[in-house]
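Entry: chain A
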Amino acid sequence: MLNLEFLNPLILTSLTPLVGLLILFVIPATKESFCRLVALNTACITFLFSLILWIQFDSHTSLFQFSATFDWFPSANLYYTLGIDGISMFFILLTTLLTIICILVSWSSVKFLIKEYLICFLLLEFFLIQVFSVLDLLWFYIFFESVLIPMFLIVGIWGSRERKIRAAYQFFLYTLVGSLLMLIALLTIYFQVGSTDLQILWHYNFTEIKQIIFWLAFFSSFAVKIPMIPFHIWLPEAHAEAPTAGSVILAGILLKMGGYGFLRFSIPLFPEACIYFTPLIFTLSIIAILYASLTTLRQVDLKKIIAYSSVSHMGFVTIGIFSLNLHGIEGSILLMLSHGLVSSALFLCIGILYDRHKTRILKYYSGLMQVMPLFGIFFLFFTFANLGFPGTSSFIGELLVLIGAFQLNRILTFFASIGMILGAAYSIWLFNRISFGTLKTQYFSFFQDISRREFWILLPLTLLILWMGIYPISFLSEMHFSVLSLIEQLF
Partner candidate 1 sequence: MYTDLFLYFLFSSFALLASLMVISLSNAVHSVLFLILVFCNIAGLLLLLGAEFLSFMLLIVYVGAIAVLFLFVVMMLNIKKTSTTLSFFFNRPIGIITFSILFNQLLGVFNDFDTFGLKQKDLIWISWITEHNNLTNIQAVGKVFYTKYSFLFILSGLILLVAMLGAIILTMHQRTDVKKQKIELQLNRNFGGSVKFINLRK
Partner candidate 2 sequence: MYNFYSILPEIYILCNICILLMYGVFFSTFPSLGYPLLNKNFNLLVLQILIFSFLLAFSQTPLNLLNWNNLLISDFFTYYAKLIIILATIGWLLLSFGYSIKEKLNYFEFWILVLLAVVAMLFITQAYDLLTIYLTIEFQSLIFYILASIKRTSEFSTEAGLKYFILGAFASAFLLFGSSIVYGLTGLTNLSDLSKLFLGLIGNEISFNLIIGFIFILVALLFKLSAAPFHVWSPDVYEGAPISVTAFFSILPKLAILGLLFRFLLFTFYDFISYWQSIILIAAFLSILIGTFGAFAQTKWKRFLAYSSINHIGFFLLALLSGDLNSISSVIFYGIIYIITMSGIFAFTVNVNFYAYSKTYQLRYLSNIKGLAKTDPFLAFALTIILFSMAGIPPMAGFFAKLFVLLAAVQVDAFGISIFAVIMSCIACFYYIRLIKNIYFDSVINWKVMEPMHKMSSLILGLSLIGILFLFIDVEMVSIITLLMSIPFLH
């Protein structure tokens, strides 16, 4: 490795969490505030490096930029390639932003083993950045799986309720089973092609039968991650039991790994299989949108409501991805980013409530707008963002997805739009039940509005959602060429 390679901002972004991790290792666990400071600084520096990625990104080409290759295992033709294009750049930015928010959120709510908690988060950030930037199938799989370990520990150790162990098990084993089928497909691909490098695989033509089998194996892994019906059961459990920061990262980024996998691997590698299975995906997505929305109406746990609404939103995302035209795919990416911001913000709000009152059951909360007005305003804004109100980013995302789907199939678009109505139903109903009405003072007697730290966590998210909703071209222009080249590869 030459010295100049270290100036590659992608490598800097990847390595900074590791450096922070190592520094955290040697700090004794009793110096809690110093640990938190180091972690926060590491996350901020990583975010700044990823901003450099955006600034220096050349949006007029669809090639992979900031690329670096390392000889990992040359005798078996396996290399470690890094590179980003328009699709992955925003996910990396989202990761680094959400990590800062996660560390800030857990500033005072995590009471024990704070050092290990921060180490888990930094490790998770490292793995996530690598997931979105490696250009090699085997390494994608390795980091895809490695994400499970810190997440398992976070949900199991710092989770909030008694069923956290069961939730951690479910989360781990569901994802593992799906991914192991992908492993077999990966090995067969490696054996047939002789390499796992993405750009080589893109130019290889598999036969249609093989494409179908490989696509199914990859589907089993990504479908659990997204999650699609019927593999979605782990998500509400994991969200309900995870600590607030865990939920933020889970909803914000981990779900996007599945969508990113579809975009980066399934569609370019197996184009005929994608077209073959499009009806299946559309059916499952519509079921996801409608069924998940209807289930949301029945929930009593605040986090589960948002979790099921995540399932519903990701149904839109998969419709967008598999509509295979420019509007659909760009809409799905934008919807993923927006969902990352909106769901994280909603989980943060719920976390704020949980920190104060230590319960997430809906019936205890009512009339909060009277005593927590600032919180109410933020919550209102995020509720509107969740349902896809114009002016917020999810409106743009859903609009583009529906435009893309309309070009394919009108009935599909009709049913998907019903999803928007149902989304409005549960979002507004949730907000109504929590914020308006009379205060239930028989349950709570002490109320406090959001603190300065929480305000400054929620404000950037609000501004970002507004920016994406009002002026999305600044985001869409970066990914334009990459998405166009993706679609061209198909046809």
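FYI, contacts are C-beta pairs under 8 Å (C-beta built on N, C-alpha and C of every residue); 3 or more make two chains touch, one makes a residue touch a chain; residues count from 1.
Picked so that all candidates are chains of the complex that A comes from, given by their letters.
Owing to the predicted nature of the structure, the values given are computational and were not obtained by experimental measurement.
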Which option touches chain A in the complex, given 1 or 2? Just the number is fine. 2
Tell me, which parts of chain A touch candidate 2 in their complex? 72-76, 113, 116, 141-143, 145-146, 148-149, 152-153, 156-157, 164-165, 168-169, 172-173, 176-177, 180-181, 183-184, 187-188, 190-191
